[in-house]
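As you look at this complex, bear in mind that one protein chain is not there, while each of the others sits in place.
Letters A, B and C mark the chains as written, and numbering starts fresh at 1 in each.
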Amino acid sequence: MVWVYLQFGGGLETLFDSVKSHKVEIPSKKKEGLSDRTTVKGVINYIQKKMLKKNPEMFLKGKELRPGILVLINDIDWELGGKEECIVENNDVVLFLSTLHGG
Amino acid sequence: MVWVYLQFGGGLETLFDSVKSHKVEIPSKKKEGLSDRTTVKGVINYIQKKMLKKNPEMFLKGKELRPGILVLINDIDWELGGKEECIVENNDVVLFLSTLHGG
Amino acid sequence: MEGAWRGGGLDKEEVERYARQLVLPSFGVANQRKLKESSVLVVGAGGLGSPVCLYLAAAGVGRIGVVDHDHVEKSNLHRQVLHAEDQVGTHKAVSASISMHRLNSTTTVETHVDGFRPKAALKLVEGYDVVVDASDNPATRYCVNDACVIANRPLVSGAAIGTDGQLSVYNHGEGGPCYRCVWPDPPASGSCQRCSDHGVLGVLPGIIGTLQALETIKVITGIGECTSGKLLMFDGLCTGFRTLKLRGRQASCAACGPEATITRDTIAAYDYEAKCGGPMHDRGEGACLKVL
Partner (left out) sequence: MEGAWRGGGLDKEEVERYARQLVLPSFGVANQRKLKESSVLVVGAGGLGSPVCLYLAAAGVGRIGVVDHDHVEKSNLHRQVLHAEDQVGTHKAVSASISMHRLNSTTTVETHVDGFRPKAALKLVEGYDVVVDASDNPATRYCVNDACVIANRPLVSGAAIGTDGQLSVYNHGEGGPCYRCVWPDPPASGSCQRCSDHGVLGVLPGIIGTLQALETIKVITGIGECTSGKLLMFDGLCTGFRTLKLRGRQASCAACGPEATITRDTIAAYDYEAKCGGPMHDRGEGACLKVL
């Protein structure tokens, strides 16, 4: 199991009872000699199955993350670390962010 | 030896060539079973001996820190952790801060 | 019942003016009404006071008091956007009142033109619910703090100089420290008063002042979590903010401790200028000109 902080911003929090930060335990497969870990793909899968109650089309496109949502692992853009395959370990912070446009 | 980040703010940086953050190596005594460490007292002593070139009276009163300067270890007020006796370990951030009054 | 209109204590014009705040789930009618029924004292109508006055009047605070003792100078205008060229020479509190009235005529503005002085401090502070320290010198900062502690008023404090800023809410909430708890000792007189230290990038007090307005709104309404027991530090050169965790209320504090020496009886005669780092006004701007 991996304990991670899931955070939602830029309006996405409205899909999760307007709570911006969630501490959750995500199942993972233990591998010999490695600490418990999952990937962003695993995180998205977990959100789909356990957390997303209404308007899933605002977060997902099929089984994938809806285009236009930025993902940051420990405040770093997932593009810099392998996108869906980014490793997520205990205490990591995964932030899903939408762009704001109000002014 | 302990590697720490020494930071100065609120105008105190002017005493250190206007550089706000310094990474320095401070001598420490190795104790059995404990990681390398020093105290804020040791840090102030190091600053006095190695870094403070001019206007020491703006930073020190005798051998002690001048009253009115706030010390934060990893962004937490030293009053919450034992003042001069606060433990400082590798990679800790020690911030010396003066109050600003401009408006 | 009169007033039982669906505007919830707001009249039709107020509903129109504040519509965008009323539709905000985390704000709404109840909080708008709290703003309307509240009063704020802003100490200093300068760089910090400018955005504080503008945004609090705009937001719908019912009554705003402005304290200053100075007149608008041209050298103020690079950062004191509350004033304007045609207000140069006008008393700053009066100028502030004119500008706030143009923006929101439903806010009552009271001007206090003699500056913030120990003799009148307590009475002034007791006339308002929340106090904003937008002053520019340590002596005033200590005096404002002590009056707030004695009168039991929350103090929204901001400061900006050069490209740096600081923000904190003092004397507020369960065990929150006062300014003197955190800074018991004033800066050495004269040590920080050099002219070169007095420069300020004009937009810096704008950033800190808007944050002070936000904290004031949060203190009044109770929404969110305000910066009490914490200090927000801003480095404008890298646009970096950092939140520091401060000590709680100190038993040894001369203002808020059990054996406080600065009290309702002693504050009027307390010599802030001698004990808290210099004069209660910042005449730096004229001096700076001479150096150039």
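Worth a mention:
FYI, a contact is a pair of C-beta atoms (placed from the backbone, for glycine too) under 8 Å apart; a residue touches a chain by one contact, two chains touch by 3 or more.
Keep in mind that this is a model prediction, so the values were computed, not measured.
By the touch rule given at the top, the unshown chain touches A, C in the complete complex.
Residue in contact with the omitted chain (choice from C:18, C:142, C:170 or C:183): C:18. Considering the complete assembly, chain C touches the hidden chain via residues 6-7, 13, 15-27, 51, 54-55, 58-60, 74-75, 77-81, 83-86, 102-105, 162-163, 167, 195-196, 198-204, 206-207, 210-211, 213-215, 217-218, 223-227, 232, 236-241, 243, 285, 288-289, 291-292.
Mapped onto chain A, contacts with the missing chain fall at residues 9-11, 14, 20, 57-58, 66-68, 70, 72, 75-77, 79-80, 95, 97-103.
Here is the rule we use: only the chains that are shown with their structure count from here on.
Rounded to whole angstrom, the centroid-to-centroid distance between chain B and chain C, based on C-alpha atoms, equals 31 Å.
With centres defined as mean CA coordinates, chain B is found 39 Å away from chain A. Shown for chain C are the residues in touch with two or more other chains, of which there are none.
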